[in-house]
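Every protein chain except one is present and positioned as in the full complex.
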Amino acid sequence: MTTRRELLKQSTTVAAMLASLGMYPHVAWAQSSTYNAAAFEAKNMGDLMKALGGGTPQESKDVVITGSDIAENGAVVPVGASTTLPGVKRMLILVEKNPSMMSAMFDVTDAIDANFATRVKMGQSSNVFAVAMMDDGKVLFASKEIKVTLGGCGG
Amino acid sequence: MKFKTLYFLLAGLLAVGPVAADTKTDAEFNQMMQSSFRDEGIATVDRLKQDETNAACSKAMGAHLPAASAQSIEKAALASVRPPSDGKYLGDWRAGEKLAQNGRGMTWNEKSAATSSNGGNCYNCHQLSKAELSFGTIGPSLYRYGANRGVTDPQSPTAKPIVEYAWNKLNNSKATNACSDMPRFGQAGLLSEAQLKDLMALLLDPESVVNR
Amino acid sequence: MADPMRIRAQATGDKAMVRVLMAHEMETGQRKDGAGKIIPAWYIQEVTAQLNGKTVMTAQWGPSISKNPFLQFSVKGAKAGDKIGISWVDNRGEKRADEATIS
Partner (left out) sequence: MRYLISLVGVLLLPVMVHAQTEKSTADSIAEYRAMLADGNPAELFEAKGEELWKTKRGPNSASLEQCDLGKGPGIVKGAFVELPRWFSDTQRVQDLESRLLTCMERIQGFNAGEIAKTKFGKGEQVTLESLVAWISAESKGLRFNLSQGHAQERKTYEMGKRAFFYRAGPYDFSCASCHGQAGKRIRLQDLPVLTTNPGDGVGFAAWPAYRVSSGELWGMQRRLNDCFRQQRFPYPGYASDVTIALGMYMGVNAKGAESVAPALKR
């Protein structure tokens, strides 16, 4: 435990140092110029697909959305999106009733599984979608409802 | 000389006895409480003052009070409750449900201690409606409170004892249980008469989410 | 400068499961402060993962990812001793890159 932490800390400190000098050999900075702002502002599926150049999404049992039925706190809701189908270009995680629908968009390469988990904020109970955008232009999705409860005293 | 000191000490101990030790601990405890807290907004240090009820229940540390002490607290609490000024016990259950859901009131975050800024906090401790899954269990379930007691017409003479019991409980929970964990919503000025009537309706109106 | 990430990468078979925690406020731009003023949006927009220096994943995030974000994914063909690098950039242009060795 301590060893791992020491090791991690050393590596991260070195990484940060090298990075600040612009000398870090392995990690390239993420590029912000490619950010798809329109997609992240979309309020509904139609606008989102327009922004991403996708067709009409079809429900598919080959796409899996994971999450608990109830979230104790809307500030942190664990969500996973995955598929084992070949030819996935992108995976999306969407929350239907959030002010903007899309939370995350992952570009899938041959080097990784199309299987991602993160945590999202939810303003209220809502359907949550996992969307797989395929190489052949098909858009497949799975959804599940996650209820957000009032956890504490409300004071 | 030594003997004399000892004598005085002994005499002192005999005269005051264990009471002195108690008083000393009490004083130290009160000193600790006074020095540990400060005013913050509406939550002022004078809130630490206890009335006889809270003093007796604190001292019991969760154990039952002696019967006589409990009875005298309950009697005084019951005497503090007045029936509604217009004789009507039930208000609007929908407003009552809103109040029951509202867990705010009286913390140092609240701008005002007025009844209008306070919620009923009911769901924090009680189950009430079937739809609300997020309910506490410190108090008993009140789901179907009126229905389970056969209240079909809260105005009827048969419903009267049940209606009055609920009114007393909401106004001063200590009227039926000296060391009840429930706040004294009426007597402590936490909720207005109109708000209390709305909660009464939530519990007893046959149309309310509690009874349907 | 942003605080370091915590990266855990563990090999099982021919894959490595990567779990990342990032220190970031992820402010939505919809909350108000005590004085009623809108707190400006501040969130990670892009995340990149590399295996031994080669990019294997890029992601774009919106402000609805939770504060102090968590990310989990698995990399194919990765083994113990390989290096996993993660970098992010937020909407203010602030950046952070960290690296961990797969165990």
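Chains: A, B and C, in written order; residue numbering restarts at 1 for each.
Everything that follows uses one rule, which is that a contact is a pair of C-beta atoms (placed from the backbone, for glycine too) under 8 Å apart; a residue touches a chain by one contact, two chains touch by 3 or more.
Nothing here was measured: the structure is a model prediction, and the numbers come from that model.
K.L.:
Please work out which displayed chains the absent chain touches and list them by label.
P.N.:
A, B, C
K.L.:
Of the listed residues B:Leu99, B:Leu128 or B:Leu190, which contacts the missing chain in the full complex?
P.N.:
B:Leu190
K.L.:
Residue by residue, what part of subunit B touches the chain that was omitted?
P.N.:
Spelled out for subunit B, the touching residues are 25, 28-29, 32-33, 35-40, 43-45, 47-50, 53-54, 57-62, 103, 105-109, 113, 123-125, 133-138, 181-184, 188-190.
K.L.:
On subunit A, where is the contact patch with the chain that was removed from view?
P.N.:
Against the missing chain, subunit A presents residues 5, 8-9, 67-73, 75-76, 78, 119, 147, 149-155.
K.L.:
Could I get the residues of subunit C that touch the absent chain, sorted low to high?
P.N.:
3-4, 6, 19, 21-23, 25, 66-68, 70, 72
The rule is short, and it goes like this: only the chains that are shown with their structure count from here on.
K.L.:
Taking each chain's centre as the mean position of its Cα atoms, how many Å separate subunit B from subunit C?
P.N.:
Chain centres of subunit B and subunit C, defined by C-alpha means, are spaced 49 Å apart.
K.L.:
So what's the Cα centroid distance for subunit A and subunit C, whole Å?
P.N.:
Going by mean C-alpha positions, subunit A sits 11 Å from subunit C.
K.L.:
What residues on subunit A touch subunit C, complex-wise?
P.N.:
4, 7-9, 11-13, 15-16, 19-20, 24-32, 34-36, 39-40, 75-78, 80, 95, 98-100, 102-113, 115-122
K.L.:
Considering only the defined contacts, which subunit C positions touch subunit A in the complex?
P.N.:
Residue list for subunit C touching subunit A: 1, 4-7, 15, 26, 28, 30, 45-67, 69-77, 83, 85-89, 91, 93, 95-101, 103.
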